[in-house]
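All protein chains but one are shown in place.
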Amino acid sequence: MLTISRRISVIVSLCLFSYIGLISETFSNETSLETINSGDTAFVLVCAALVLLMTPGLAFFYGGLVRKKNFLSVLIQCYIIIGIVTLQWVFIGYSFSFGSSELITGFIGGFDHFALKNVGMEAKGTIPHSAFMIFQGMFAIITPALIIGAFAERTRFSAMCIFMLLWTTLVYDPVCHWVWGGGFIGAMGALDFAGGTVVHINAGVAALAFALFVGKRKGYPDKISPPHNLPFAILGTGILWFGWFGFNAGSELAADGIAANAFVVTHVAAATAVIAWAILDWIINKKPTVLGVITGAVAGLVAITPASGFVNPMGAIIIGFGSSSICYFFVAYLKPKFGYDDSLDVFGVHGIGGIWGAIATGFLADEAIGGTAGSLAQTMIQIKSVIITIGYAFIMTYILLFIVNLFVKLRVTTEEELIGLDLSDHRESAYTVLE
Amino acid sequence: MLTISRRISVIVSLCLFSYIGLISETFSNETSLETINSGDTAFVLVCAALVLLMTPGLAFFYGGLVRKKNFLSVLIQCYIIIGIVTLQWVFIGYSFSFGSSELITGFIGGFDHFALKNVGMEAKGTIPHSAFMIFQGMFAIITPALIIGAFAERTRFSAMCIFMLLWTTLVYDPVCHWVWGGGFIGAMGALDFAGGTVVHINAGVAALAFALFVGKRKGYPDKISPPHNLPFAILGTGILWFGWFGFNAGSELAADGIAANAFVVTHVAAATAVIAWAILDWIINKKPTVLGVITGAVAGLVAITPASGFVNPMGAIIIGFGSSSICYFFVAYLKPKFGYDDSLDVFGVHGIGGIWGAIATGFLADEAIGGTAGSLAQTMIQIKSVIITIGYAFIMTYILLFIVNLFVKLRVTTEEELIGLDLSDHRESAYTVLE
Amino acid sequence: MLTISRRISVIVSLCLFSYIGLISETFSNETSLETINSGDTAFVLVCAALVLLMTPGLAFFYGGLVRKKNFLSVLIQCYIIIGIVTLQWVFIGYSFSFGSSELITGFIGGFDHFALKNVGMEAKGTIPHSAFMIFQGMFAIITPALIIGAFAERTRFSAMCIFMLLWTTLVYDPVCHWVWGGGFIGAMGALDFAGGTVVHINAGVAALAFALFVGKRKGYPDKISPPHNLPFAILGTGILWFGWFGFNAGSELAADGIAANAFVVTHVAAATAVIAWAILDWIINKKPTVLGVITGAVAGLVAITPASGFVNPMGAIIIGFGSSSICYFFVAYLKPKFGYDDSLDVFGVHGIGGIWGAIATGFLADEAIGGTAGSLAQTMIQIKSVIITIGYAFIMTYILLFIVNLFVKLRVTTEEELIGLDLSDHRESAYTVLE
Amino acid sequence: MKYIIAVIQPEKLDEVLDELTKNDVHLATVSNIMGRGVQKGIAEVYRSHKEAGSLLKKVKLELAVNDDFVDATIEAISKGAKTGAIGDGKIFVLNLEECVRIRTGEKGSGAIG
Amino acid sequence: MKYIIAVIQPEKLDEVLDELTKNDVHLATVSNIMGRGVQKGIAEVYRSHKEAGSLLKKVKLELAVNDDFVDATIEAISKGAKTGAIGDGKIFVLNLEECVRIRTGEKGSGAIG
Partner (left out) sequence: MKYIIAVIQPEKLDEVLDELTKNDVHLATVSNIMGRGVQKGIAEVYRSHKEAGSLLKKVKLELAVNDDFVDATIEAISKGAKTGAIGDGKIFVLNLEECVRIRTGEKGSGAIG
């Protein structure tokens, strides 16, 4: 493992040097002075609700896959992250991500929207500014929630809370600013429609760092029981898929042709990835499995995210098919070789799927859709943005983990782990046995 | 207990006398002749669907907290209430609540919309009249459904059906008319954006009356097993939160800046309340609990409901924080002292949270949002509206319970209670044991 | 049984001859050249998401009713159908259903939209063409998914996949074209707002054919255990009801008065049907049951589907009441007499309810709503369209089953059936027992 | 030492445990089982199809007790579980040869309590 | 009196209960258990990770019978549960010292049926 992370570090160090040079003038994406359009507003508000729903959906997707004794711990983590990140976003997160002034040029926003100052009912584009703010806030919520799958079943709740507050502020907000808030990645022309780098690579890589830091679960890999309640995981997948329409189509911030295209390619990529994973399972494990099908769905949804405003349905099929194939190979073959314990394959699906999607956007983009044609040059820009994100997310996450661990141990005691986090950290049980 | 209800009655009698004098000319809120706006219509219809979804969400929120043997009884009650109230609403409820003529001036609407007469595709504001009607109908459905949490696990299904039909007609419809339908509470300037008085106080107080009337569950408080399936309760919370965006933002009846603000404050208040309850649990019970987190979420959502069109996000934080603190104190300390058995704390969360929210709206209102500035005067109006609602809801509910009980016993036999309502009242079991 | 199907065949043969003569000029429903309206687009996209959500909802509705050992098999079937039909739709299904050129005049569309050629961001009516395409695609997904309830617990996964691909192409697409795509049923003036013939009768009849072909489950009817998890079925019902608003109101393809009316009547019919089924259960089985209530809800939703753009709320009450009564009678009395094993009553609820709804549309249509008044003449047209659909769906399904069965046996072995499909076909278990 | 197995109605569990406590029998092992007995139970109904309901939900208690507690145990269970109606359940007494407390390694009748 | 415990394949439960009924053994207690036996079972697969599958779902039957029913009971179970394949299960016979019908207080072999 060490070698891998060392090698990654080397690559990233190189990047660190280079991208400091890359930081250029930032654009303000404040186009205001337009009037509010009721159709667009209706669309973005509903999409924001859909994206919020994804976090409970994710809670069940993850929760169904852990052991009974840790089910509640996964669920409560998702809900507490909604609480923590919402407050963080309201006070400082939105300002750091989308502030028009900048603390560090191209790198992070300033304090001009501190506590939502000047974020009200006035138009931002064709929707109220507060609608834009809350829609983006939902993205800030789900991104850290994605990470919990990696450290499930062995991480102390209190330590996790502190980590998440820091991570959101020091990793999510800057990366969000780089890409969407007028920062240097957006400025260099990288395409990320709904969060390939900002959300999925970011979370996936943080997940990897966390899994490495916190170590394997006791008994991993052979003595970990199978998913305790697959139906809940399937329910979560259904909710995720549903919410993802809000995530991708809503990112257009208007109810128009591009939103419709984003909706279509999102669905097509997910459907393709479902079929692809099922076929691979069928060939390799003799039977298509439910866990495979839902993993494929998520892999497809992840990979289409950055591309959804840029590719056409045929591109979506390639992205969906590629995502399942690559993630399958990674999760089934590479991960066991590496031997780290990313409990629910957050890196294997969100990280790898996100990387694939971000890069594929570069060569599959259709000029007729988003105005940019796929090209080698664009692909290189995509790769650059991916590498920068990976490096930053990995190193910063690792540093944050190290610091948090000095104050509160991230890992529960072996006894607590054996008893299960529900009882040891929350004094509750998911299900009663009698009656 | 008797003393409490007696004291409440005294207060209410006083009110009864005073508010009869208060009834003033009513305004018709028919502003029509405008044209239908597709964005607003899309928004209200989707919001109506979201509000409908809250009732199944509530069914799972409540159902996860009861014992296995009574799970189905909670679920079926929610669904049958959808059926009963929808038909009541179509025939008479909408007309009683929003009829432009009035049977009793300021108190209840007339028969002019009997069986949806003149409620068609024509514009009411910027949306079709029937869209307004069905959106309001969803509120009429969830309000009685909220009450079932108080009398769960011991109430006869048939008696409950009769009670709900009466309660909707004689409690919900009038109070709705007072506040939103052109009645005297609206006329006196009370602010209730999405149902602090109409929905939550109304249901919470009815719940208290019901719990007092029907008595404690056998074995309460020490021999009642813990929530049989917390994950279902968490799922229900997620659905409620999602649907609540429709409830509060949809109450603007348009997709505009106020709707966006209502959406934002709803989310912020809920998130704050989650954190507040978790912290209180952490301090008092040593561990943050899942049940605490979801109770906090609901408490925050309840309290922001009346305020959502009037306060800004900082007001929402105060409301959310206050709601969790007050409800926590009530549920954990006061309720056990009183000793009544409100099975799922409907009064403690919806009643108390609703009262707090309604009053807080009076001093936290931001003129920039809804046109009214918070003031002592406004707060007094809010308190007046709260007291009137409490008094009316409590007394009428108690009278209705008394009458229904003369014909059909509200409480099942001890044997039926021990066996569980699923089997004794519905001949079904939630889960099979074998296979 | 044989006599029934024989008699049906005779009727259908007659029809086959007659409707060939009926095929008349088809209209192109391309009205474009209008501009995109953001409110309508927002509405249709959200509705498309709601309709997609219905398939996972259906998965739980069905899955809760089967035995534990076959739960996953139902869930995975729903998800794999999403995958298969989406790809089929993108490549050929949309073109066969809505192609403006026709392969066989009046019968099936041509290849002009092969692989979504010319289906992009341009307006079709007031929404982007791709929004229309994906909204319709969601209908194409749920229709075959409905069928799986009939053959649950005994059908081989691989055979099912092949069958579904063929069925979608050779049954769904043509019937969709006949009714909505410019084909001969639409041309003869039959009313089907959201899919009485195309979706419910089509799926219900195919379900009957499948149940007859594949035979009874081992142990049917007396040794089949009851629904293993009714709460999941209730959850599924809630999701279905929620999604159905998108299904019916969205079929207007605009956020206007007709959409609002469709929303209202959908809700009213479902609520009425809930009450009706509960009352029948109460009278006949002494107790209202949860399974009855949710079956009623679905029966009401099915029956209102074709009528939702044409009837008023009073018509909806008649349709809802009628649907529950007729389906109840069919499921509780007739089906046991016939003795075939339609595991989850797909024919009894979707088939019978769809037939009732399609015919009732003929005499209950309100001119003020959809421009057509109910009449005997219209009813005869409705009956004609119903008979044609029944005949085509039954015969084609049977032929497809026969062909598929030549290559892959549709029925699993007895041993596999006893072990359960989850383990035998997918190597997974829904729930763990320990921990 | 005896190993007593009792099958009772689920809703009677609390009362039985209370009665046992009163008689100084504190330790017990409880599990969910399905029983087929004389009792026919409340038939469940699904879409008008009546379930034979031959297997009913019951609770099983297992108690290891010293010989001089056997009668008190049986009586306590009977007292807590009895309604006089069919389905009340049964008590079975088996001989227990050895008992070990894992924590201490203690054996025999001292390990039971 | 004997206390017979049988572990069988879940899918064989109905057949075993039928066979028992044919042999006039009507009363039984049934529960879900996990068994580790010679049978290795169908390995479950999760994200290509094959579960050892060492613990398989089985059903446990408990039957208190009078001595003259023991052989018939064993045969009935065997008949209903046997496929000849590994995993068919086992039958264990223990001595039953006492049996009490809670409803009537009846004891001994009369209380068994």
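Labels for the chains are A, B, C, D and E, by order of writing; each one numbers its residues from 1.
Definition applied: a residue touches a chain if its C-beta (ideal position, glycine included) is under 8 Å from a C-beta of that chain, and two chains touch if they have at least 3 such contacts.
What you are looking at is a predicted structure, and each value in this text was computed from that prediction instead of being measured.
Contacts of the undrawn chain with the visible chains, over the full complex, involve A, B, C, D, E. From the options B:I162, B:M188, B:M314 or B:A332, the residue with contact to the unseen chain in the full assembly is B:A332.
Considering the complete assembly, chain B touches the hidden chain via residues 221-222, 226-227, 281, 284-285, 287, 289, 291-292, 295, 328, 331-332, 336, 345. Those residues of chain E that touch the chain absent from the view are 2, 5-8, 31-38, 54-55, 58, 60, 74, 77-78, 81-95. Interface residues of chain D with the unshown chain, by the touch rule above, are 3, 17, 26-31, 62, 64, 94-103, 105, 111.
Following the convention adopted for this analysis, only the chains that are shown with their structure count from here on.
Which listed pair repeats C-E comes down to matching contact pairs by residue number; over half match for B-D among B-D, B-E or A-D.
Two copies of one chain, chain B and chain C, form a contact in which under half of the residue numbers belong to both partners. Centre-to-centre spacing of chain A and chain B amounts to 36 Å, using the average Cα coordinate of each chain. Per-chain Cα centroids separate chain D from chain E by 18 Å. Residue positions 10, 30, 32, 44-46 of chain E each touch two or more of the other chains.
Counting partners per residue, chain A has 37-40, 42-43, 46, 226-227, 235, 285, 287, 289, 291, 434-435 as the residues that reach two or more other chains.
Taken as a contact graph, with one node per protein chain and an edge wherever two chains touch, the assembly is complete, since every chain touches every other chain.
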